[in-house]
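Below you'll find the structure I mean.
Note that this complex is displayed minus one protein chain, with the remaining chains in position.
A, B and C label the chains in the order they appear, each numbered from 1.
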Amino acid sequence: MSTRFTKWLAGAVLGATAMVGATFGARAEETIKIGVLHSLSGTMAISETTLKDVMLMLIDEQNKKGGVLGKKLEAVVVDPASNWPLFAEKARQLISQDKVSAVFGCWTSVSRKSVLPVFEELNNILFYPVQYEGEESSRNIFYTGAAPNQQAIPAVDYLMAEEGVKRWVLAGTDYVYPRTTNKILEAYLKAKGVAADDIMINYTPFGHSDWQTIVADIKKFGSAGKKTAVVSTINGDANVPFYKELANQGIKATDIPVVAFSVGEEELAGLDTSNLVGHLAAWNYFMSVDVPENAEFIKKWQAYTNNPKRVTNDPMEAHVIGFNMWVKAVEKAGTTDPDKVIDALIGVSVPNLSGGYSTMMPNHHITKPVLIGEIKADGQFDIVSQTPGLIMGDEWSDYLEGSKDLISDWRAPLKCGNFNVATGKCGGSGK
Amino acid sequence: MIMKRLFGSDAMALWFLACLLVVTVLVGVLNLATPADSALHVPTYLVALLGKYLCYAILALSIDLVWGYVGILSLGHGAFFALGGYAMGMYLMRQIGPRGVYGDPVLPDFMVFLNWKELPWYWLGFDNFLFAMVMVALVPGILAFVFGYLAFRSRVTGVYLSIITQAMTYALLLAFFRNDMGFGGNNGLTDFKDLLGFNLQTDGMRVALFAASALALALCYLLCLWITRSRFGKVLIAVRDAESRTRFMGYRVEGYKLAAFTLSAVMAGVAGALYVPQVGIINPGEFAPQNSIEAVVWVAVGGRGTLVGAAVGAIVVNFGKTVFTGVLPELWLFALGGLFVFVTLLMPKGIVGTVPQLLDMMRSRKAQNAGETAKPEAPRPAAE
Amino acid sequence: MQIGDTSAPKPILYVDGVTVTFDGFRALNDLSLVIAPGEMRAIIGPNGAGKTTMMDVITGKTRPDVGTVAFNGDVDLTKLDEAAIAQLGIGRKFQKPTVFESHTVRDNLQLALAGLRKPFTVLFAKETAKERQRIDELLELTKLTESHGRLAGDLSHGQKQWLEIGMLLAQEPALLLVDEPVAGMTDAETAETAELLVEINKTRSVVVVEHDMTFVKALGVKVTVLHEGSVLAEGPLDQVQANERVIEVYLGR
C-alpha cells in the first residue's frame, strides 16, 4: 500500500507541475487580450468589483464597434482577492502567461506598489483608476485617478472661499494616501496662514467602526468660535459608521461641513443620506454631471448591469478615460507593443464624462476638472463648484520637502520619472 | 504493523525528498537552459510561483510540528512568518540605497515622504546581510520564546491558546499598520532591487531563490523528521496525546512545548524571509489572523501529523487557489471554503492519510470482485 | 524541617492538616495521613470524599490552602511541580487508563523509564542495552511481551491498565499512587491486578484508592476511609466495616 501511495504522490506532484504549465500555457493569438486586475473577494471587493464590470462593458462595446486594429478584444479577469502579494502574482500571470497587452486594475496604493516592479520588469502597461497620494511616476503605469492637487487642494480652496473655514480637522485612515494628502494639506494650509493650533490631525485604523470619541472631539474642536470643517480621507468601509455617528450626534453640514475624497456615489448607496445633506465631496466626476456624454454612459451602464438604479462614480470614469486613451494610442501606434503604446499614449486626448477632454500628460497623469459636490438627500451630489479649466495631475507635490524639486517627464530625451530640477539629474533628490 | 508503518513513512520521506530534488533541478534547468519559445521551457513566472508554494510549505511544516506533534494549535504563525519577512524586507530596503525615487542614500522612500530625518534605531544593522539573517531567526524566535514561556508556564492550552495566538498576531497587525511604527504602514516594504548584489529580477536569481527555498524546505523537513523520530519527538507526541500523564511521568512539559514552539517560529521566520524576495512585497496584511488560519487549513488538508502532508497540503491548496482565482474568479471562495469543510468532515487525516486508505479499499474491492461472490461491503468509517 | 517523631523510621508520605477549597467548597478539610515506607494503604470513601483531590495535592497538581505534605520525611511537596515530584519518585496512575495511544507499547515504556527528562538530553538519547533489558522485564511483568509492537491505543481496556502500571514501574517510584485500578475489569483481571500490586508492594510503598470492596479485601491491607475531605476511620478492613459512622456514611446516602 505504501509503495503504491508514494508512487501516486510522485505522479501527483509531476502531474500538478504539468498542469500549471497547461493551464497557463500559450493560447491562440487571435484576439488582443486585456487584463482586469480587480479584487472580487476580500475586503476590497466592495469597491473593485464595479470596476471589473465597467471594464467588461467597455471591452464589449469596443468589440461591437469592431475591436481594435481589426482584432477583437478579450478580457482576462482574475481575482487577486484583496491580497497584495497575490496582486503581484496575478499581474505576472496576466503578462507572462496570458500575454495581455495592457492591464486595468488595482485600487489601493499597496496593490499598485505590489505590482509596480512586475510591470516595470515585464514591461507592460497598467491603468490605475483611483485617486492616490502621488509621489510616484513609473514608465509603465498611467494614473487616470486624481493626484492630490486635483482633488484635495481645490476642495480646501472652496471651503476657504465659500464657507469661510478657518479651522481644519484632517481626519484619515492610517495609511499612505491620507498621510501624504494630509502632509500636503498641512503645508498648504500653513502657507495660507492657518495657525498650527487650528489644524487637528487624526488617524484611525482600517474598518474603524466606533466613531463616538472622534466625532465628539471634532465637535469640541469645532466649538472654538471659528468656522470649522473636516477634511476626510477616511477610507471605504469606515465611512458608513462615521457618517452615521456624525448624523446622529447632530453635526450638520451647516455647522461643520465634511469634505471627503474617498466617498462617492457607491459609498453613499449604503447610507441614508437625508441627514448628510450638504456634506461635500471632491472628485473629477459625479454621476450628476449634466452633459450628454454622461447621460449616455449612465444609460449604457444601467442597461449593461440590468439595474436602473445602479450608480456611477469617479474611478469608473477614470477607467472609461483610460480605456479610450489606450484604444486611441494603439490605433495611433498601429500595434499593441507596450513600448510603442507607452510612447503613443502621451498627448492622447479623449472626451471625459464631464463635458471636456482629458489629456495624458508626459508625467503619465491626466488633466481633469475638479468638481465639488454637496450630498443630496437622494444619495447624489449637487455640483456646487467646478474649476474653470482642467487641472494637470502633479505627481510630485510642491508642498512636500522630499519632492518639491522633482518632476517627471517620460518623453525623450528626458525619459525620467523623478528628475531633480535643482541638481539637473535623474534619480531623486540625491543628497 | 510497526515495520510497515516505519517503512511506509521512510519511503515517503525518500520519495518526498527525491521529488523535491527532481522538481528543483528540472525547473531550474528548464527555465535557464531552454529557449523561451521551447515547449519545455518553464516560464520565470512559474518559477516564482513554485518558490512561493515552497515557502508556504515550510510554513505549513512549522505549523505541523507544533500542531501535529505537540497539539498546540497556533492561529498566529503568520506573525512569525511575517516577522521573518519583515527582517528580510528591511535588509532589501537598505540594499536599495540611493536608487529609491527620492534618491536618499539611507532612508527608504516612505520615510522620506513622511519627513523622517534619520533612520530609527531598529533599522540599524539591517544593511548587513548576516545581521539581517540572524534577525530573521531571532525576532520570531524571541517572540515565540517569550510568548510561549508565559503561555505554557501558566498552562494555557487548547482553544485558549489558539485564541491568544490570534490576539497576538492581530495586535501585531494593528501595530504594523501604524505608519508611526516605521515599517511603511499599510504599503509595507516593496520595490526591492537586489539581494547580496544580485538583481532580484533576473531569471538566474529567481531560480536561485527557488532552489534556496527547496533546500530550506528539505532541510526543515529533515530536521522535523529527525526531531519527531527522536525520543524528544516521542515526548512531544506523548504531550499531545496525554499531557498530564507526561507531566506525572516527570517530564517538564512546558520546556518541551517551548522548545518546539520556538523552533517552529524560527522555521516560519525563515519561510517568510525566503518568501519576501520572491513575491516582492511584505505588508501588514501577512499578519492577518485569516492568513494564519488558512495556513492551518493547509496542514489539515494535507494531513495533520504527517510532515509530508503539511507540505503537500500547502502546495495543493495554493495551487488550487492560483488556478481558481484565474479560472473561476467569482466562485473560487466557494471552492476553497467547500474544500475546508469537506476535508475536515470527510478526510480528517488529510490527503496523505486518506489516499493510501482509498487505494487500500480499492485494492480489497478488486480482490473481492476477483473472488467468487461480491458481497455488499459495509461502509467504512472514514476516520478509521 | 522536623516532622513527627524522629526516633521512628521517617514516613515515606506525611500529610498533615491539609485543607483545599474550591470556590468556598472544602474538598479537603484538615486531612492528615501517614504512610510508612514499604506500606500499602487502601483508601476508600464515597464520591466527593476528596480522594482525587488528595492525590492532586500529593502529586503537585493542586496547591493546598494550608497544611504540610512531606515526602521521605523532609521534602516539602507543596513547593514542587508535578514533574519534580514525579522525578523524586512518586508515581501516579489515573482512574481512567491514560497511555500514549499513538505510541507502541514499547515506546510507552521507554518514555516512562527513569532517567532522562531534560529536553536536550532526550533529543540526542539512544536506547541503551540496559534500558532495553528493563523494558523487556516490564513487558514480561505486565504480560505484554506479545503486544510490544502494537499501538497502545489498540490494546484492550485491561491491557491498558496493565501497561500504565508497567509505565509507573518503569519510573522506579518509591511511592505509587493508584486511582481505582480495577474499574471496568473482569473478575479474573481484578484478581490478577491485586496480585500484581502485592508483588509491587514488595519493593515500594503503594496507596490505592478503590471502590471495589472485594479487591480491597484481596489486598488485605490497612484501610483509610475518607469522608467530606477528612479521615473518618482507619484500620483493618473488617474493623472499618464495623465502624458505625462508616456504615452511616455509606448507607445513609
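Here is the rule we go by: a residue touches a chain if its C-beta (ideal position, glycine included) is under 8 Å from a C-beta of that chain, and two chains touch if they have at least 3 such contacts.
Basically, contacts and distances are computed from a predicted model.
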**Q.** From "NADH-quinone oxidoreductase subunit D", "Na+/H+ antiporter subunit G", "Urea ABC transporter permease subunit UrtB" or "Heterodisulfide reductase", the hidden chain's UniProt protein name
**A.** "Urea ABC transporter permease subunit UrtB"
Q) Which residue, B:114, B:139, B:308 or B:333, contacts the hidden chain when the whole complex is considered? A) B:333
Q.
For the chain left out of this view, which of A:67, A:278 or A:355 touches it?
A. A:278
Q: Check the options B:60, B:111, B:144 or B:168 and report the residue that touches the missing chain.
A: B:168
**Q.** Given B:34, B:115 or B:344, the one touching the chain that is not displayed
**A.** B:344
**Q.** Positions on subunit B contacted by the hidden chain, ascending
**A.** 73, 147, 150-151, 153-160, 162-164, 166-168, 170-171, 174-175, 177-178, 289-290, 293-294, 296-297, 300, 330-331, 333-334, 336-341, 343-345, 348
Q.
Applying the definition given at the start, please give the residues of subunit A touching the unseen chain.
A. 40-41, 43, 45-47, 49-50, 162-163, 174, 203-205, 207-210, 212-214, 216-217, 219-220, 222-226, 237, 240-241, 244-245, 247-250, 253-255, 257, 266-267, 269-272, 275, 277-278, 280, 374, 376, 382, 384
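Simple rule for what comes next: only the chains that are shown with their structure count from here on.
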Q.
On the document's contact criterion, could you list the chains that touch subunit B and likewise touch subunit C?
A. none
Q. Which chain wins if you rank chains by how close their C-alpha centre is to the centre of all protein C-alpha atoms?
A. B
Q: Tell me, please, which chain's centre (mean of its C-alpha atoms) is farthest from the centre of subunit A?
A: C
Q: Determine the centre-to-centre distance between subunit A and subunit B, using the mean Cα coordinates as centres, and give it in whole Å.
A: 34
**Q.** Length of the line joining the C-alpha centres of subunit A and subunit C, rounded to whole Å
**A.** 72
(Q) For a test of understanding, state which residues of subunit B touch subunit C in their complex under the given definition. (A) 1-2, 227, 230-232, 234-235, 237-238, 241-242, 244-253, 255-256, 259
Q) For subunit C, which residues are in contact with subunit B within the complex? A) 59, 61, 81-84, 86-87, 91-92, 94, 98-104, 107, 110-112, 114, 116-119, 122-125, 149-151, 167, 171
Q) What residues of subunit B sit close enough to touch subunit A in their complex? A) 4, 7-9, 11-12, 15-16, 18-19, 23, 26-27, 42-46, 48-50, 52, 98-105, 109-110, 112-115, 174, 177-179, 185-188, 190-192, 201, 279-281, 283, 285-286, 308, 312, 315-316, 319, 322-323, 325-327, 329-330, 332-333, 352, 355-356, 359-360, 363
